[in-house]
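With one protein chain held back, the other chains of the complex are shown just where they sit.
Order of writing sets the chain letters: A, B and C. Residues in each chain are counted from 1.
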């Protein structure tokens, strides 16, 4: 057994972020930094912001922060809310929970709709809760588009319909960190007020950039919000962005890469990108079914096109299994997070990948199950391949 | 005249951040991202944190945030102070002022010692002010090590001596964003409580990482500080770092580069690095003197080894001059900031550079002065070269 | 169906040269060229030549030419022979034939031992032919170590034994273009007089460098050889190499990469590298057997660890099949060459690769057979995986 670094061949990075960097993106970042107060940078900013709006499907401003996605969680709240405001979370998993922890840290009152962490948001439950908020104390509703920890997707359109049915005025905030660029997202059509994302998922970049898109309603809330803010301040950002600049030093190197990854998404076509993710997700689930293991997400309508969490049988350690797969085959699977630690492993199938890479990843899992002594039926790879014989 | 992008040859990036990226650093970043929850990453974290401590000259923890330097401004306060706490700033320039604005945004009471923006901190003035604070209301003293906007350096050792002379218990916070890696910095010896820096200056990386180093006293303050925090939280960071991981997704790509830039600093030797910066600063100042222009920093003891601000004669526009130099010679000079806009231009001479690059930059200024019609005496380049004939 | 360029994910380059470039090698080449007459280059040359000798397992000089492997074919002859000299070839396949064509172009008399292009050299046949050369007219015996076109390996040790048994004084010349770095090669122990190789195979580089290693006997022959030569001249090369330089501009960029790829081979250990190739070859053959297709090489002792040629059933077009696999799955297979065109496809499994990449390649073939309508039994990937479950 060899450490990943001294091994031959390429690591298969099957985590739901970071995802593999296309070599075109690496090449685009392989250059000197430029002055972020000069004219070349200015043109770059304008181009990036316009192209990002296409990915968010919005006419509203998209902002880019030098931070990881968790920074954008913070940016949502400090720009729109005041201490003591009530925020409603649907705790679909580890990341919904983490986002709520951010809210608490800022003195927001958190209402939480619990779930079994095995599905997306149930719009009926949400609607009932909102109808119950007769005083309209809830100022914001926070949902995670793609819950990376469980492999469950939420229909944001259904969430919007539930809010409308309840005629609730709260802001809708959506974490689409691992959704954007991998599955359809429609900021404007779905009436999202604040959406946030990150660079190292469907946008195929290294981590280090986060994105926030704000509706007019969110921008109005911004003007009266009282939470302290500086680095994440939207008004500073929007004022400077209007001229093609940033209030604080931007992550110029990653911005070069972003220009390229946006060009790649555009060249492939967003609909084709989404169909590709669905295809790979289906192939992986067919393998899981053939192995007679359990896809963690219970609700087929919520299956994530970006990541599949797989439960290991009771008495087996998912983390030991993952280490074996990494040591033997140099395939990086993702761990179970929080209460799922040791109980599930996750296969990322998002970003810059293709059919045969997915087969390789599935094969590593299948061979690893055997080595780890976890009971399973052979045939997962065969099932995946039978599906992937179909043309796109 | 051509846009920088279609020009032949290499841009001379003479800004005091970003600075030129060594090709070794570019090459180190030119690789796939790895799983930031895996064993290879874990080993990288431990190595980086140890090596960063050498650069800060500290035994205390150094933390790495995915953000630009302005994020670290915020991190200092939210981790150590509570709303209403009093903080003393010495406004040596634009960045000291910006840092104070951050403090105000978080509800801190800001005392400001004004200066003429043409020198570093005067320790006598500081001492007097601290002696005057008989109730010890000041909780933190904030100074900028190298004021990038004016080209003036502050002696942090003198600041420490002033605080000690006044027997003041406040925390000492130092912004060494454009100091670290370019001039001597001694976190422990100088009794700094919180120092902060960024990646795109003396550390020769793209922007996108910030660094914070905290003394035991700062860590103690952290435990009782009440300002809201999440992304910047030290306890989360230190807990995770102990195992080689991060609470939020780290900027993995830049961390690969950081490993290489730290190796380069170590190979050259920090003292050699600092001497090199002094040499280039002296060469630039000799040119300015020969041109009969004015070095903006009035106090020779405070001359920055990293950047020199140069005043243009009254009636001339420093920004027009800079644009000409960029258009004609593809040399990026830095603008005057805030009240210095249009009055000064700044020549960065920091990071990965050498004698002949400095001569090229000085030559661009000299030729540009002529083209811009700004009165000057020829001979700046000659003066710089006479100095640079000396061996290191 | 999409062109390879607009597709998502990484191409699987399963050709027996070029082979995938490790990202460490790409990074090593990602730098400015240096003066090939300066001291840094000089040190590089000395290091490279020493390390190359380890790979050839020789104490004799190894020379590096800026050319592809076919240039080294020419270099062998023009440096050791004179017009009209007789050379014996064993035509094991397309590349043996191509090498003989080179000899003919230079006016050498070519004796050819034919084969069925489905095995390596038969040492008994060779020995008989040499015994029959009673006048010792044959000046050189040329064999191909790994016949890339057929997937058959020749035992050079057996060839040497046959020559010795026949007590024949001819030079032994070995083309190990696709052997070196993928399977054991022992220039000195096997008494090879001239061996030649290329960069884009087991050495994991882009094409553009060729290598020649010459025994003392070959160097002696060089001194009296009369064929015209200039670019390929050994004496110029050896004279300049002694000082760390080259007679003509060397391929500096590739040399940076070579230093890195040699370091990688050394780190993994040559024996481990060879065992890895055997492992992957066996996995591929098990798949072929499971499909009920035919491994083109008839003789199991001659199976190549670097490439496997697979016959398609009569009436089917191997090239159409390859195009489908490339279009559907972005996996590059190699074509049949010369008389094998359309009859075989070749799966390269050499260089920088690993188990799961091999599974992915095998899967593309299996899915492609189905799409192409070529009769086969499912189960090739399963067979390969069963084998690859074994630890190294």
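One rule holds for everything that comes next: a contact is a pair of C-beta atoms (placed from the backbone, for glycine too) under 8 Å apart; a residue touches a chain by one contact, two chains touch by 3 or more.
Fair warning: this is a prediction, and the values are worked out from it, not measured in the lab.
Taking the complete complex into account, tell me which visible chains touch the one left out.
So, taking every chain into account, the missing one touches A, B, C.
Tell me which residue among C:30, C:215 or C:241 touches the hidden chain in the full complex.
The one listed residue touching the chain not shown is C:30.
By the contact definition given up top, give the residues of chain C that touch the hidden chain.
Answer for chain C: residues 3-5, 10-11, 13, 15, 17-21, 26, 29-40, 65-71, 73-74, 83, 101-102, 105-107, 198, 200, 206-208, 227-231, 233, 247-254, 326, 332, 334-335 touch the chain left out.
In the full complex, which residues of chain A touch the absent chain?
Interface residues of chain A facing the absent chain: 23-24, 26-28, 30-32.
Which residues does chain B use to touch the chain missing from this display?
Residues 1, 6-10, 12, 20, 23, 30, 267-268, 273, 276, 328-331, 352-357, 359-361, 363-364, 366-367, 370-371, 378-379, 381-382, 385, 388-389, 391-392 of chain B touch the chain absent from view.
Definition applied: only the chains that are shown with their structure count from here on.
Would you indicate which pair of chains has the most C-beta pairs in contact?
Looking at every pair of chains, the most contacts join A-B.
Determine the centre-to-centre distance between chain A and chain B, using the mean Cα coordinates as centres, and give it in whole Å.
Each chain's C-alpha centroid was found; their separation is 34 Å.
How far is the middle of chain B from the middle of chain C, if each middle is the mean of its Cα atoms, in Å?
54
With chain centres defined as C-alpha means, what is the inter-centre distance between chain A and chain C in Å?
Between these chains, centre-to-centre, one finds 45 Å.
Touching two or more other chains, which residues of chain B qualify?
Counting only residues that touch two or more other chains, chain B contributes 26, 30-32.
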